[in-house]
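Inspection log for the structure reproduced underneath, given as structure tokens.
Yeah, one chain of the complex is gone here, protein chain that is, but the others are all in their spots.
Each chain carries a letter (A, B and C) given by its place in the written order, and its residues are counted from 1.
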Amino acid sequence: MAFLEEIKLHEECGVFGISVPPEKQLNPVLETVTALFALQHRGQGSCGIAVSQNSSVSVTTGQGLVADVFNDRAVSGLNGQMAIGHVRYAYSSDLSGSCAQPIVIRHVNGSLCIAHNGRLANSAQLRNEAEMHGAIFQTTGDAEIISHMIVRERLRTNTLEDAVLNAMQYMVGAYSLVLMSGKKLIAVRDPNGFRPLCMGKLDGCVIFSSESCALDAIGATFIRDIEPGEVVVAQNGQVRALSSGIRVKPSLCVFEYIYFARPDSVIDGLSVDLVRQEAGKCLARADDTPADVVIGVPDSGLSGAMGYAGQSGIPYAVGLIKNRYVGRTFIQPKQNQRESAVKIKLNALSSTIRGKRVIMVDDSLVRGTTCARIVSLLREAGATQVHMRISSPPFLHPCYFGTDIPDREALIAHGRTTQEIAHMIGADSLKYLQLEDLSQIVDGTKYGVCNGCFTGRYAVPVPRDPMQLINGRSEE
Amino acid sequence: MAFLEEIKLHEECGVFGISVPPEKQLNPVLETVTALFALQHRGQGSCGIAVSQNSSVSVTTGQGLVADVFNDRAVSGLNGQMAIGHVRYAYSSDLSGSCAQPIVIRHVNGSLCIAHNGRLANSAQLRNEAEMHGAIFQTTGDAEIISHMIVRERLRTNTLEDAVLNAMQYMVGAYSLVLMSGKKLIAVRDPNGFRPLCMGKLDGCVIFSSESCALDAIGATFIRDIEPGEVVVAQNGQVRALSSGIRVKPSLCVFEYIYFARPDSVIDGLSVDLVRQEAGKCLARADDTPADVVIGVPDSGLSGAMGYAGQSGIPYAVGLIKNRYVGRTFIQPKQNQRESAVKIKLNALSSTIRGKRVIMVDDSLVRGTTCARIVSLLREAGATQVHMRISSPPFLHPCYFGTDIPDREALIAHGRTTQEIAHMIGADSLKYLQLEDLSQIVDGTKYGVCNGCFTGRYAVPVPRDPMQLINGRSEE
Amino acid sequence: MAFLEEIKLHEECGVFGISVPPEKQLNPVLETVTALFALQHRGQGSCGIAVSQNSSVSVTTGQGLVADVFNDRAVSGLNGQMAIGHVRYAYSSDLSGSCAQPIVIRHVNGSLCIAHNGRLANSAQLRNEAEMHGAIFQTTGDAEIISHMIVRERLRTNTLEDAVLNAMQYMVGAYSLVLMSGKKLIAVRDPNGFRPLCMGKLDGCVIFSSESCALDAIGATFIRDIEPGEVVVAQNGQVRALSSGIRVKPSLCVFEYIYFARPDSVIDGLSVDLVRQEAGKCLARADDTPADVVIGVPDSGLSGAMGYAGQSGIPYAVGLIKNRYVGRTFIQPKQNQRESAVKIKLNALSSTIRGKRVIMVDDSLVRGTTCARIVSLLREAGATQVHMRISSPPFLHPCYFGTDIPDREALIAHGRTTQEIAHMIGADSLKYLQLEDLSQIVDGTKYGVCNGCFTGRYAVPVPRDPMQLINGRSEE
Partner (left out) sequence: MAFLEEIKLHEECGVFGISVPPEKQLNPVLETVTALFALQHRGQGSCGIAVSQNSSVSVTTGQGLVADVFNDRAVSGLNGQMAIGHVRYAYSSDLSGSCAQPIVIRHVNGSLCIAHNGRLANSAQLRNEAEMHGAIFQTTGDAEIISHMIVRERLRTNTLEDAVLNAMQYMVGAYSLVLMSGKKLIAVRDPNGFRPLCMGKLDGCVIFSSESCALDAIGATFIRDIEPGEVVVAQNGQVRALSSGIRVKPSLCVFEYIYFARPDSVIDGLSVDLVRQEAGKCLARADDTPADVVIGVPDSGLSGAMGYAGQSGIPYAVGLIKNRYVGRTFIQPKQNQRESAVKIKLNALSSTIRGKRVIMVDDSLVRGTTCARIVSLLREAGATQVHMRISSPPFLHPCYFGTDIPDREALIAHGRTTQEIAHMIGADSLKYLQLEDLSQIVDGTKYGVCNGCFTGRYAVPVPRDPMQLINGRSEE
């Protein structure tokens, strides 16, 4: 269910970078703060900004929202010629306590800042090899592994971008990177293009961003998506594009369209909102259930619901009000055993629902527990029927590329028929979007999609047990 | 414009109270926290909870959201038989630094806790009279004045409720109160009924709340509205209703329906959401502007837009995406002089807007400055026409009963024709809801409404200059 | 024992005020911050500063040390013509959460700020009378009661100082006050002069302070003590002294000399350090115990130990090192049941102690528990004998004037002979200062002392049970 973040799938991160040409007066830190506000939906756990001023780098990271970390006091006095920023879902209290990004490292040729979105499928192997050569790690994150890879290659190359291109030969999986050295800003998208990354411009500045909505927020103009396997280098106002030459089937994570990205973003040529509306229309076309009203589960089910309503002619209405003030540290009144978490976050609009046959649309169904509670909420509010419609196919398989999913056994679609699921969530009926319909809807995307979570077929080989190698050793 | 809270009208407060009968195990503090989450839209500046445990009272107040102030640590160990809660818009750094409510006072007959929503029209006079008799004040708020009134009367009466009824004879203006003494929980609504206040029950507990949505949030059942001029006393699970006997024309603030209340609340018999949708329909009925799409300004313009779309047959769509992560301490990139605040908070959905004639609905137009920026945002996103529709009449007059409005001169409708306003905001056309239409829509409300902000005619006499008496004196 | 603050007697407060004449440039807020640093030993729980700028008053209070509350940010921009400050031992989480001082009240003639040191013996009676006339109280503190008294009288008088003089007729007990209205700074010392209060000047400014050490800290010159029963008014650079005319035996709390005040202060004509040294000399003159070394318990026993050593000819040495970094929220390793709190705060210097017969001097013995642990610490460090010497008489009776003492039963001297006490604390011998010796030492003080805690004879009538009246009532 999309409405309770703590139970949802999690995107890992959002990245951003900006390079201001010498003669311009723009403060890249302020633009980055604004951009991170726009990317905040990609991660609310921690955030950070690294700024390069006259080739000297400083970094500020913190736990919480951008608005909390980058208040007036934190930003005051920060300025420079380049900045990169990062938002991240989790603030795990890792060994080093410093898994917030960007990370900054010093190596033989200077400093390097890295902001990373994605997950390496072969991180355990890469880490192991590096440790065998004496590398030490202060975090458990992929960003530190990627740093090692790049710096190792940097010893043998003349330029940072060559080192990046070399390192890409070894890295398998999802990585949309924004790198910053003393003089260069570099965008890197993995050969599969698992995660989005695009380029824009604003008053002569070069900008890289996970999503185009951040370009809009700062008033920048969208130029193009970074291509899968591409490395784009900005320096002194000039931009050079390099190709890794790695040939694999590009495969943007389809969940970017379904849930992760903001509806006002355009990714690889497709509007996210249109994809979601189209999914709702497809659901309606394949459906003839008589009903009085179509509602969406806020926020990610709304586009689909609107599409369904438009296609079916059944009126769209607001059936659930979401409380936007419930915090993360919410205290549950455990004593009375009611399913109150849902009631606190959502309230059904009786005036809309009472006596009605309701079509309720959500973007996906992962565990299904909260969905069951919403169905019950609608019935309490007087719905005579509740028909659940999911604007994506059944979620059945794990993801190895940056989506944080539960164990397969916890997936409600795992080993159950649609009818069994409908029964579990208490709905009068349940329908999913067909995989073929989804494929057709996103057919217009430039480079293809990965739908491994629906099919179990992934674009690259995936590890048997990625935790195995990491935890198998321990000092005497 | 409704979308930028810092520029909007402000409701002052939300109040809540719960009394748990002796034999029940419910923790009133946890229920109050949950209820305050649901009332948070009525005030995000400060909040507080007073709890009575075995007739001993403790209070916790703090700056910020309920989720910030009442975290696990703050709530841990709090329990009792009664609790009252309060949310408040502003956390003014008042003389005493303690204008957060509930306030707790000790007087000759014990302790008294007060949570107040509203504003007295004669507060300066009442304060002055009390000071003349030697009273001292530690804050500038009405709640302290009301305390003084009640305690002064308490010297002459046998019960707290009699003191309240006496004090009501002197107080003019808006006050929805929840009071708590060691043994009683009392709800008070002023004779005009300016602010909403209702009663519910949950597992034998008596509950008072500004809005019914808080009853839903804790799973309680709505019983009835507190009547204008009524005092309801809950003690030991028993409820007694008393009447102040004051006869004035009841006049609920009509802006509760238009903007302040949550759409899923039902106030004095009318669903807030239905009122807003109906207003949109009225606008559509009086309109024949050809257009391609109807959009609402998030969040308060959405119901009206949906109503307009349903009535007119023009498709409803999401045209503006609101960024919910922008904090209060947002840093504006002042250097580039762009109208960026709007861009950061709102983004136009080009896929919806481009090439379209747009009807944009909002609930009200106060200053109009941000509305102008949204119109411009839509044009940049490709709208060919932008027709502004306001689901309330022109806002022309000050409010003396708890709504924080700007100077009359700052009101965009002050001294301007509709056409002049349309020109100022850059819209192709502008239409307001007619006052008669609004009156008809809210005709079903139980006790009548105050629409002084539209008409300049108020339900009670209003002061010439309420600041005059307060500030006119100073110690030698 | 003096070394562990949490087990010690507590002074309640320190007060300070400064009035800057119109033509001077001094910032009274910065001077008050500095002065509060110097008075911090009189209270580390909370602190506050009220500043008057052009007759407009603002106040800042906070929990914790002056250095925490009045950091750069808090002080930035604060300025004016007058300021008063306060430090307080306890930050009790009182009903109103606002027992930090100065308190600021508004009354019929303007604003009044009050900083108070002391305790009224008849506060329950005064509060009761005020409540009977309809007064309400938001805290449980004496400062609010005193405000009520003064404001009530202010209705009948032409000036604030006359109201103060009238109110003094009703107040019994200890009160050293600094008051600030829009235009006047007023110092008040109760007719007994229980607590110290003095006046100084700095560059034309008039200054009032609990202790003279704060004058030294800001570079001011000591002028004189405020006399018992005196009211001193500073306005526009002029000073007027008024007498309450109340005739009682002046009686400064003798514990100010023994423990509360800083050694570098001079109170009512006597140097605190000299009193303490003289007490040590007296102990030595009455003692012929053979010993090898004299040590003091840090910090308050050091002066007495030095006096003892000088008089006796036995070498003085540092025998105990105090750890100054142990915080208030110190976590005790409870699992191993050792008397570790003492070990963490104090360490015995083996190099000084081993094989020695030790005379250990402390200023007083209240509960005696920690003293026992220090004796044991010395023995572990190799002391062959430990002779305890207390530079004040046995502490036997409660205090009603601002000293926070335990129940009589918890006083180690209560119902025990000196020999029994010596046995309890594990000392080879124990000697107290004789009451006559103490009386003789402080004979030079200008107005006499109160030694009720040693004798049970108090300078004013004391209540049977001061809590009785306050808690005896409760609202129906």
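To be clear about the criterion, a contact is a pair of C-beta atoms (placed from the backbone, for glycine too) under 8 Å apart; a residue touches a chain by one contact, two chains touch by 3 or more.
The structure displayed is predicted, hence computed values, not measured ones.
With respect to the full assembly, the chain omitted from this view is in touch with A, C. Interface note: of A:Arg42, A:Arg88, A:Arg119 or A:Lys184, the residue touching the hidden chain in the full complex is A:Lys184. The residue touching the chain not shown here, chosen from A:Gln63, A:Asn79 or A:Gln138, is A:Gln138. Only one of A:Leu112, A:Val164 or A:Ala427 touches the chain withheld from this view, namely A:Leu112. Think of the hidden chain as still there; on subunit C it touches residues 25-27, 30-31, 33-34, 37-38, 40-41, 44, 65-68, 70-72, 75, 203, 213, 216-219, 262-264, 266, 271, 273-274, 302-303, 306, 310, 315-318, 321, 323-333, 335-336, 338, 340, 343-344, 347-352.
Within subunit A, the residues in touch with the undisplayed chain are 55, 57-61, 93, 95-98, 103-112, 128, 131-138, 140, 147-148, 151-152, 154-155, 159-160, 181-184, 473-476.
Here, only the chains that are shown with their structure count from here on.
Traced through touching neighbours, the fewest hops from subunit B to subunit C number 1. With centres taken as mean C-alpha coordinates, the chain found closest to the middle of all protein C-alpha atoms is B.
In terms of their C-alpha centroids, the spacing between subunit B and subunit C amounts to 48 Å. Each chain gets one centre point, the mean of its Cα atoms, and the points for subunit A and subunit B are 36 Å apart. Per-chain CA centroids place subunit A at a distance of 60 Å from subunit C.
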